[in-house]
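Removed: one protein chain of the complex. Kept in place: all other protein chains.
The letters A and B name the chains in turn, as written, and every chain counts its residues from 1.
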Amino acid sequence: MSRSRPVIALLTDFGPNDNFVGVMKGVIARHCPEANVIDLAHGIPPQSVMHAALALLGSYRYFPDGTIFAVVVDPGVGSERKILAVRAAGYTFLGPDNGCLSPVVRENKGAKFYEITYRPAEGLSDTFHGRDIFAPVAGMLAAGRPLEDFAREVPAVAEYEIPGSRAVSANKIAGSVVYIDTFGNAMTNIRRSAVRGEAKIRVGKTGIDGISKSYAEKEPGRPLAVFNSFDMLEIAVNRGSAARELGLKVGDEVTVELKE
Amino acid sequence: MSRSRPVIALLTDFGPNDNFVGVMKGVIARHCPEANVIDLAHGIPPQSVMHAALALLGSYRYFPDGTIFAVVVDPGVGSERKILAVRAAGYTFLGPDNGCLSPVVRENKGAKFYEITYRPAEGLSDTFHGRDIFAPVAGMLAAGRPLEDFAREVPAVAEYEIPGSRAVSANKIAGSVVYIDTFGNAMTNIRRSAVRGEAKIRVGKTGIDGISKSYAEKEPGRPLAVFNSFDMLEIAVNRGSAARELGLKVGDEVTVELKE
Partner (left out) sequence: MSRSRPVIALLTDFGPNDNFVGVMKGVIARHCPEANVIDLAHGIPPQSVMHAALALLGSYRYFPDGTIFAVVVDPGVGSERKILAVRAAGYTFLGPDNGCLSPVVRENKGAKFYEITYRPAEGLSDTFHGRDIFAPVAGMLAAGRPLEDFAREVPAVAEYEIPGSRAVSANKIAGSVVYIDTFGNAMTNIRRSAVRGEAKIRVGKTGIDGISKSYAEKEPGRPLAVFNSFDMLEIAVNRGSAARELGLKVGDEVTVELKE
């Protein structure tokens, strides 16, 4: 890794309004003034480990080698849950031991696992480890301190199942809407690799024949299915909002019938 | 342009929640680690080219010489629409060929026009050119690569009309509310240059006599008209919300009667 300018990427459920993220950045600046701190996303639905896991999975490979990811979606803060570090694919991932790192671990054989042992000398809160543990550790790593100063290697970490799609028969897949984005696009948990050949999609009362390459392939106002930029099946309306116009919401069942 | 620290300004409709902006910044960091990436705004109403155009027009001149603006409000992504680069006023503007750059082009004679020809060697999505084209091009430009490496000069670009106010008689102007900001201020499409002398404003059931210099000129709770900091006529309520208290929304007609 070049030490030209270290990158720290923050992924949290802290939302766009409060001072939590700003305070974390203040702490990071104390430990590593030259770090490039990037907001990966802060709009993870509160305490939704699944969304954090999917957002991280769809994003990390676009970041520079050596990026330090701090995933602070942490419903167990203040309990005995561990904080993990994972080294994989040239990156360092920090996150609570709740499954948010599982999909990244699963797709990277040869990862190394650590338990973060760093605790501040004083002032550890039981409600904001983002400030008191994640930020200083990310900052000190970015400043060049070795991970072993703050963590001990462990042989493995618990793997958590992120609810995915399932094959209900040889040519039928069932999944669900897991996220509505800013545009009202409904992302499902059905990955591109699960869908081969032609397909017919059904969600609620809407049937969609075939998977488009882009939104613009259909006329404005028409519903469509597309593999989005993170390779997940998505229900959309060209120049409209699938959530509003088709009445979709998180949890809605989506089925894919394969035609071969 | 000094090469001290290149600035990239991002203007999108990606909202404050999703990981789209974060992923773009990851890609930029790979191409230009030292870039100063500034969020100009991400709250453009989804797919509203007009709002992007107005926000850019009201903002660009406050940025340092040489700033690279990437405007990703792109309802046509995945269609045959072109991506443009415009060099004007010491800046570089990147945006889809949909009108988002038109007002800036209109107020800068002597602009140079380009069509972006860069496409990634692999992995071009049809739904997220912000990540796959805009971010790498902005990053490589910031790193000092010449625009000609990614674009070919063209003699002109299509101009789009951004709906503006119109004179309905010698002393009457008609416009509309085009944006409600965080404070509930209702920005219109009536520019300061269209209004000379004393004026009487009407919007819905509210009549306002004269244009104030500041919100504070009227008593708290009183409606007022003001030219906002981007030189657009705005309806406001001192220490209140014009949207809520006067029932204003985007599209409402606003008339200005000139008294001379």
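We take it that a contact is a pair of C-beta atoms (placed from the backbone, for glycine too) under 8 Å apart; a residue touches a chain by one contact, two chains touch by 3 or more.
Remember, it's a predicted structure, so these values are computed and weren't measured experimentally.
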If I consider the whole complex, including the chain that's not displayed, which of B:93, B:113 or B:215 touches that chain? B:215
Write down which of B:58, B:164 or B:204 is the residue touching the left-out chain. B:58
Chain B residues touching the omitted chain (full complex): 4-5, 7, 9, 11, 16, 36, 38-43, 55, 58-59, 62-64, 67, 181-184, 213-217, 226, 228-229, 239, 241
Residues belonging to chain A that touch the chain removed from view: 13-23, 25-27, 29-30, 33-34, 46-47, 75-79, 125-128, 131-132
